[in-house]
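Just one protein chain is left out here, and the rest sit where they should.
Up next, chain A:
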Amino acid sequence: MIPEAEPLLSVQGLKVHYPVRHGWRGKPLAVKAVDGVDLTLHTGQCLGLVGESGCGKSSIAQALLGLVPATEGVIRLDGHEITGTAKVPAMALARSAQMVFQDPMSSLNPRQTIREILSGPLRLHGMTDRAEREARVAEMLSLVGMAPEVASRYPHEFSGGQRQRLCIARALILRPKLVICDEPVSALDVSIRAQIINLLLELKDRLGIALLLISHDLGVVEHMSDRIAVMYLGRIVEEGGWREIFTAPAHPYTRALISAIPDPMHRDRAPARLGGEIPSPLSPPEGCAFHPRCPLAMPRCHSGGGPEFTRISADHRARCHLLQTGNPHV
């Protein structure tokens, strides 16, 4: 892989904190949903963002789309900064980044026809010619494998898989460079998932778009991603090419995630039990955030600000004290 001069998306030191207060006189606290995340994504690549609920992966997606303000950090998308005072207007951002949501049943307006749903963004973004809009809608529909005639129908007339195709068409209609897919197949039936996964990969190659895939399903992430970032409690704990992550996971959390997946081919192999609960981002543990659940935790993991990244190979890094000391367990 030859890195380009400038990545399509670069995120540096992103923090997303949500203010909360316990009781009306309580001390204001901050939920540190995202706490210092760096990411880069190149055109034509798929970056898989993995983690359990509450780890902050959806907050990153929302910050990228400008739906929640970034507390700190810099996001650059397609050469423009979208954080801070110099940020690009929301309309311009919408033309570069779009999203496909998890549940296609609730993310399409039931009272609009497919034509209205798809051509709405075009009208808003200044495509005044009706024939031109109509042509783009037809083009998008055939791109996602639907007949152009479906444009005059309503969302409820379609099955889950077809609706997800329509959601993808809506995300692509402004020709964005980045498409964020938040659990794109987990609401779909098993026999339909393969269709959507194939479609997304095909569109990525054909249109040269970048995909940010957010998922907890490691099978899907492994199949689709070029690079993978594993998150735990607001931070990336391991990042690397998909092959490195799955063949040589370095962080104990990544290894726990992978071994928790039941392997139907090896029935005798029981999944590893991690023990413990995911801590609340409101009061993260001191030291390495993973230490209360880590089977390999050492005394030094319990204090300090948590380990910094250790580079394992050119394209693979992880945050763990064990890697720094050259521990034989790793």
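Rule of thumb we're sticking to: a contact is a pair of C-beta atoms (placed from the backbone, for glycine too) under 8 Å apart; a residue touches a chain by one contact, two chains touch by 3 or more; residues count from 1.
Here, contacts and distances are computed from a predicted model.
Asker: I want to check something: the complex is missing a chain, and I'd like its UniProt protein name from "ATP synthase subunit a", "Response regulator", "Sarcosine oxidase subunit gamma" or "ABC transporter ATP-binding protein".
Answerer: "ABC transporter ATP-binding protein"
Asker: Considering the whole complex, which of A:L29, A:L201 or A:L296 touches the chain not shown?
Answerer: That would be A:L201, which touches the missing chain.
Asker: Can you work out which residue in A:S142, A:S159 or A:S283 touches the chain that's missing from view?
Answerer: A:S159
Asker: Determine which one of A:L77, A:L218 or A:I312 touches the chain that has been left out.
Answerer: A:L218
Asker: From the list A:L29, A:A92 or A:I278, which touches the chain that is not on show?
Answerer: Candidates A:L29, A:A92 or A:I278; residue touching the omitted chain: A:I278.
Asker: Tell me, which residues in chain A touch the chain that this view leaves out?
Answerer: 52-53, 159, 161, 189-195, 197-198, 201, 216-220, 222-224, 242-243, 246-247, 256-258, 260-265, 267, 270-275, 277-278, 293
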